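Apart from one protein chain that is not included, each protein chain of the complex appears where it belongs.
For reference, chains read A and B in written order, and residue numbers begin at 1 within each chain.
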Amino acid sequence: MFTTGSKLFIGGTVLAVVAAIVFAVSYDGDRAWVAGIGLIAAAIALSFLMGINLWVRDSNVGGMQADATTTSAAAQSRPGNSMWPIVGALGGALVVIGIVATPVVFKAGIVVLLIALFEWLVQSWSERASADPAFNASIRARLMHPLEFPVLGAVGLAVIIYSFSRIMLFLSKEAGPAVFVVIGALITVGGFLFASKATLKTSVVAGISTIAALGLVSTGAVMAIDGERDMHEYPTVSNDPTVCSSNAETETDERASQTVAAKSNVAATVIFNADRQLYVQQIGTGAYSRVATLQRSNPSPVMFRNLSDEAVRLKVNLGTFTDPATGTVTSQPVTCTTLVEPDGRQFLSLQFPKSSLATTQPYSFEVPEVEGATVEIVVP
Amino acid sequence: MSRRDTRLPARRRRTLGAVVAGAAALVLGGCAQDAPQDTWQPAGDNAQKIHDLQWPVFLVAGVIGVIVLAVVAFAVVRFRDRGQPMPEQSHGKPALEIALTILPALILVGVGIPTVSTVFDLAEEADTECIINVTGQQWWWEYDYPVQDGCGGISAPIVTSGQLVIPADTNVLLRLTSRDVIHSFWIPKLNGKKDTVPGRVHTLRMQADEPGIYAGQCTEFCGLSHANMKMEAVALFPADFQTWVANQLEDYQAPAEGSLAAEGEATFTANCAYCHQVNGLTTTAPDGSVTPVLANPDEFVVSGAAPNLTNLMTRNTFAGATWDLLTEECRDRVWNAPPEEFGERYLAGVSADCLNEVDLREWIRNAPAKKPMYATADQAANSGGKFRGMPALGLNESQIDQIIAYLLERH
Partner (left out) sequence: MAIIERPSTPAVVGAGAGAPAVVTPSQAYGVLRRPVAATGWRSWVFTVDHKKLGIMYGVVSLFFFLVGGFEALLIRLQLAGPEGTVLSAGLYNEMFTMHATTMVFLFVMPMAAAFANYLVPLQIGARDVAFPRINAFGFWCFLAGAIFINTSWFLGGAADGGWFMYQPNANALFSPSHGIDFWGLGLQITGIASLTGAVNLIVTILNMRAPGMSLMKMPIFTWMILVIQFLLLFAMPVITVALFLLMFQREFGATFFDVSAGADPLLWQHLFWIFGHPEVYIIVLPGFGIVSEVLPVFARKPLFGYRFVVFSGAAIGFVGWGVWAHHMFASGLGPVSVAVFSVATMLIAIPTGVKIVNWTMTLWGGKIWFSTAMLFAIGLIVEFTIGGLSGVTHAVAPSDTQQTDTYYIVAHFHYTIFGGAVLGLFAGFYYWWPKIFGKRLSESLGKWNFWLMIIGMNLTFGPMHIIGLQGQPRRMMNWTEARAGEGFFNLGFWNRVASVGSLILAVGVAFFIVNIWVTHRPSSKTPKSELDPWDARSLEWITQNPPKEHNFDSIPTVHALDEFFHRKYEVDHDTGEVTKVASAEEILAAEEAKADHHIHLPSPSYWPIILAFSLPVMGYGVIFNRFLIVAGALGVLLAMFGWALEPSVADDSDYDPPAEGGSNKELATIG
């Protein structure tokens, strides 16, 4: 009735259910449901696997033959070599170390332990399936390879990609592309050579690939420990009135203007000129003007250019409104660019939901701490 | 002065081209009487440039087409099975193949060079004399005229919709953008189309040789009422355009005390002014303080805008230029006016006699029933309670009478 494999999973299911019940009764933390769901999910998964095993009769054509179990399999226990005891021990060690050291190692240990347990179970089951070791190996492979290969492949790829990303993040911005090109070229050349030399021994190819992968992973590990290069990550736009009202050095981001929409088609270019005056240029007129007209209620793309020889920022006053019913006055927060270096530029996207008529203090662009450097914004 | 000098040769070239183009049009088909959006009847420089480029291409394509079809027809008739022996099993003649590959390549070089130069010509912005901002939203266009020295001088911003009024014989540059989805601005007789994309400002040149009304249509699919998003460009002689500008900037004139229109003003303020701005409209509080009435469409409409109705009756259309404000008879009088008289007739605006009250009344009564929009309460639930278009306001007939009387004075 029940096959060997399904018995195994029945046991697992029962264990998980019991654990879930025990856990639910005994534990009273506020995050209890997380672990509870995990155990219930495990029970469902195990019972699902049990169902499959039952359904497919352990993938064993002769599974129902009584003599198969009495004359051969169980009676002739001939366990082969197994790596899972030592992997399991490693997992246990990691768990212990993790308890003392850091949670990451603890979690890794649990994962290793579970993998070892599962593989061990499947291996023992398969070794008892028949008296024919070759067949036993083949059914283990048939069951486990569809799991093992994708998982190992994904893990391997993830490790390599992660290592590579650590290397790229460690290198300076200038060296990065060069290294990228060199490694890419090496891989291409290597692949080409392997492909064109069909007579090359498999062991040679595997050896070279392993050395390359190990090199990549170890370099990545070293560089990960050493840390990433210093990267400037600052907000491009500030809404802090104290920041916006001075040209004090807080941060600089030379790439602030590189949002997608900034590359073309701006509604207005606001220019802080060498004469320390602020001007605006809009499409259709080459002229510098002191009044900008921006449409209402749509995101208006605006470019700020600093043509002076000092680092300044552009501040936008977004108006002050009075509620006619209550008479309360609300000031929209100002917005401003980061400090833009001489000859620098930055992009802003502005939206004025109400017309200029509604604001008691006019909308305007200004450069803080520079007398008279303002441009009025008209929103019809 | 200089403008007129530079235009003369262009005109002559155009007359010359028109003869050939006319002949070509007869052959190829594409020219009709009175089709308002005909792409083959340019009425301005830019459309003319496109036309000068396209008709030879149509001609060449047509000739090639006729040749190919004739050869196929000949082959089909000549080489039909009449019991002749099996033909020679020839796999082709490389020399002929190469010749027939190079020939179309040469023709395409001939087409490509003027194409590229026209592309850059039409992107020129340096000769702009007049700037107008055009903003698309579901499902109407807003036109605003920033303060500028060009256009005969505009001293205060003008916001209008329904009809784009431009001075004739002047290089106008439209700055196009959108408040919600992508639309496309197209007045076929004046220029090709250009999409309006939120977050981007595109430019489109406009120039009309003669005064008149030029029809257009949104050509980028923009949702439910895409078919009802029309536009009309109105070209006026520069002097007439001055008059129009002055008219738009006139101070608000409150309706006479006690008139139906005065009741309309109150009804309008209470029901319409949430979204529709009328410049100069004020409200007097019980304590006698006067405050301007400011529309806040951003609080009620997804696009954050509703047409400015300050000078509604100077326009001939409403609701995204879908319906005429003029009765059919009065409309024809304006549309078919000779160029010299056009300005006068257009500037007369909409009088009580000429008002197309039927459509306007239906619109005010229940707009979503007249034009498909997402403007009912449950449809608005999806967009945070904001409408996409004008909702039904639940006004009774006498309120509608009042509003129409009030609007009739918005000249």
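Just so it is clear, a residue touches a chain if its C-beta (ideal position, glycine included) is under 8 Å from a C-beta of that chain, and two chains touch if they have at least 3 such contacts.
A quick note: this is a predicted structure, and the numbers were derived from the prediction, not measured.
> From the list B:Asp38, B:Glu210 or B:Asp401, pick the residue that touches the absent chain.
Spelled out, the listed residue whose C-beta touches the missing chain is B:Asp38.
> Give the residue, chosen from B:Pro87, B:Gly258 or B:Pro286, that touches the chain omitted from the document.
Missing-chain contact among the listed residues: B:Pro87.
> One chain is left out of this view; which of A:Gly11, A:Pro85, A:Pro133 or A:Pro146 touches it in the full complex?
Among A:Gly11, A:Pro85, A:Pro133 or A:Pro146, only A:Pro146 touches the chain that is not shown.
> Touching the absent chain: which residues on chain A qualify?
Those residues of chain A that touch the unshown chain are 48, 52, 55-57, 59-62, 64-65, 67-68, 71-72, 130-132, 135, 142-143, 145-146, 259-261, 264-265, 299, 349, 351.
> Considering the entire assembly, which residues of chain B contact the chain that has been omitted?
29-40, 47, 49-50, 53-54, 57-58, 61-62, 64-65, 68-69, 71-72, 75-76, 79-81, 84-94, 96-97, 100-101, 104-105, 108, 111-112, 115-116, 118-120, 122-123, 138, 176, 180-182, 184, 186, 188, 191-195, 197-200, 202, 215, 217-227, 230, 302, 324, 372, 374, 379, 382-383, 388
What we mean here is this: only the chains that are shown with their structure count from here on.
> Based only on mean CA positions, could you tell me how far chain A sits from chain B in angstrom?
48
> In the complex of these two chains, what residues of chain B are touching chain A?
125-126, 128, 131, 133, 135, 142, 144, 146-148, 157-159, 173, 175, 177-179, 198-203, 277, 279, 291-292, 294, 296-298, 303-305
> Which part of chain A faces chain B closely enough to touch in the complex?
By the definition above, chain A touches chain B via 261, 264-267, 282-286, 291, 293, 295-301, 324, 349, 353-355, 357-358, 378, 380.
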